[in-house]
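Shown here: the complex without one of its protein chains, the others still in place.
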Amino acid sequence: MAQTHKQKRLSAWSTPVLLIAILLVFTVLITVFGDKSLARMAAQTLIRVTFVVGLWIFVGNSGVVSFGHAGYMAIGAYCSAWLTLKPQMKGLFLPDLWPFLANAEWHVFPAAVASGLLAAFVALLSGAAILRLSGIAASIATFAFLAIIYTVYSSWEGVTGATSSVVGLARYSDQWVTFGWASVTVLAAAWYANSSSGLALRASREDEVAADASGINMYRHRLISLVVSAFFTGVAGALFGHSLGVLNPSSFYLGVTFITLAMLVVGGIGSLTGAVTGVLVLSIIIEALVRMERGMEIGETTLALPTGAQEIIIGIIMILVLILRPAGLTGGRELRLRIGGR
Amino acid sequence: MNAIPQLFFDAMSLGGIYAMAALGIALIFGVMKLVNFAHGEYIAFCVFALIVPSTDAVAVMFLGKAPAFVLIPTLLCVGALVAVGSEFFVFRHMRKATPVAMMISSFALGFVIQNTLLLIYSSRPKAISLWPELNMPIDLIGASIPLLQIIVILTTLIVVVTLALLLKKTRIGLEMRAAAENFTMARLLGVRANVVITGAFALSGALAAAVALIMVTQTGVADVRMGGQIMLVAFIATVIGGLGSLPGAVAAGFLIGAASVILQGFLPLEARPFRDAFLYTLVIVSLLLRPDGLFASNSTKPRV
Partner (left out) sequence: MSKLGVYDVAVRYGKVPALSDVSFSVEEGERVFISGPNGAGKSSLLKAICGAVPTSHGRIEVDGDVLNGRSPEAIARLGLTMVPEGREIFGTLTVEENLRVGTGIRRDKSAIETDIDEVYQNFSILGERRHANAGALSGGQQQMLAIGRGLMTNPKLMLVDEPSLGLAPNIVDQVYETLVNLQKDRGLTLIIVEQSSARAARVGGRMVLLRGGNVVGDGDAAKFAESDLLKEAYFGQDKSEVPS
């Protein structure tokens, strides 16, 4: 007997549940067995899960590769800084903020939500323009968008502090908070992918002509997915600021774009499971490499990888995966329980 | 002091650099539909090939010590070799991959090259003085123009004309143009895919080396990040010019050069740091108005 419709839906929902369970196991293991630095690494990883799964909501469903999401991340990160920093600090370092922001002293949680909303709003505006393009032209336009955001945030002295870092953000993002947000993002991604908008978008990605003929309004669905996606990347930006306590525009430029795309590609752009897998696998590799860069004692001698080797190795892994397993480690499949049926 | 000729020469020389970089990207896109994000790093690589590998702040000339008639051809070969090498090790294995997958892998390759340079030379920008006498100003139609600007403009012209002749008059040029239009058909007529693609990468790498030489002479620094900036602009020039169109890439390179010089000259002082933001906004606007490029004729079908 084949699965009934209801069983199929349940089966689809098992994906986010299983993924969240994996994240939970990861967080618990590190909290119980790890030291402080590992806990920090776990929080960083879960922020990346939030970001990459957020990115996947757009890229995975629309098939358009975005180089611009680090821009939404920057918008979220700075927004949260504007809302949460102590007014005296802002008066000193960010003197040109509007009075409303200058006097704001929000808690981090509402500020994170507001940051996501601001990023989503900017996505609505920028996406309304960029998503009129398709394919490679759209990808290049997202790149131009990233460059715009970077230029603005690294030059707007009185509002963003330009290239000097903004410091003193509340340390809010421990591994549990970030686990919570990562889980919400995974649920939202699953919800979007199974919504009529997500399904329509994926159908249109397979066959643009057929989708056009069947009257699917690709533009609208792409825009919806970008807005949802930007919300979570914006939140990830806020979480990022509140994990290190320091913000600098260069944290939201090519480096993070590269590493997050690498995660998405290595895990597999085709599936939500791929997005999460990619983050976990690469984060663990990165952590191992960072430790090796610090040096390992083998007998008398200390072996250390030179600094920067990490990026080189990640880049090579990414290229190898693209060559050998173009659909990523998961091959575009979802982790799911089969409920009912044969 | 005459501002208009000054602006003109600034725009032409900046545009010339952009045009050459854009040509390198457009050549490869034309032949194999690869959006090569690693192109900027070919430029950076060539810059650093001029100096002795070390993490010190002061650059010691390596290839840069050689006299110009040795240095220029050698560096062009270095550029060609890096590009051909990257094709051999990476893109050759992706012939059947989608353009998007190739684009992402070129992005990764660029990162690998950049971080390799970082590892060897450190992230500190280094001062190098290559042919400093070229920055000497000379008087021309009432403006004081650095000799180098004139050389850049002439070089661009020479490069563009040489490339045009190469494509128009030589066997490999004919094969490249045929392959750019219809790769499968060209192969059915015996055109060797590997020869054409390697040729395109070699030319593209040599163009990157030319850009590297000019940039170093002009700015006097070697910085690991210098590839990224120029790559972005060149990229945008290729897209605005109509991906894969060589004349389009050249024209768009000059256009962007002119736009950024004009923005720099006429934007209010407090808006000047944001010049690039204005520039990229113009790019998005131009893409929206002409998604196939400013210079695409209406009859050509979209290639992307």
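Per-chain residue numbering starts at 1, and chain names A and B are given in the order in which the chains are listed.
The rule is simple: contacts are C-beta pairs under 8 Å (C-beta built on N, C-alpha and C of every residue); 3 or more make two chains touch, one makes a residue touch a chain.
Source: prediction; values computed, not measured.
Student: Please work out which displayed chains the absent chain touches and list them by label.
Tutor: B
Student: Just name the one of B:Ala164, B:Ala193 or B:Leu294 that touches the chain not displayed here.
Tutor: Missing-chain contact among the listed residues: B:Ala193.
Student: Specify the residue from the set B:His93, B:Arg177 or B:Arg225 that touches the hidden chain.
Tutor: B:Arg177
Student: Tell me, which residues in chain B touch the chain that this view leaves out?
Tutor: 171, 174-175, 177-178, 181-182, 184-193
Keep in mind that, in the parts below, only the chains that are shown with their structure count from here on.
Student: How many Å are there between the centre of chain A and the centre of chain B, using C-alpha atoms for each centre?
Tutor: That pair's centroid distance is 31 Å.
Student: Would you mind writing out the residues of chain B in touch with chain A in their complex?
Tutor: Residues 35, 90, 93-94, 97-101, 103-105, 107-109, 111-112, 114-116, 118-119, 228, 232, 235-236, 239, 243, 273-277, 280-281, 283-284, 287-288, 291, 304 of chain B touch chain A in their complex.
Student: Which residues of chain A touch chain B once you look at their complex with the stated criterion?
Tutor: Contact set of chain A toward chain B: 63, 65, 129-130, 132-137, 139-141, 143-145, 147-148, 151-152, 155-156, 254, 258, 261-262, 265, 306-309, 311-312, 314-316, 318-319, 322-323, 326.
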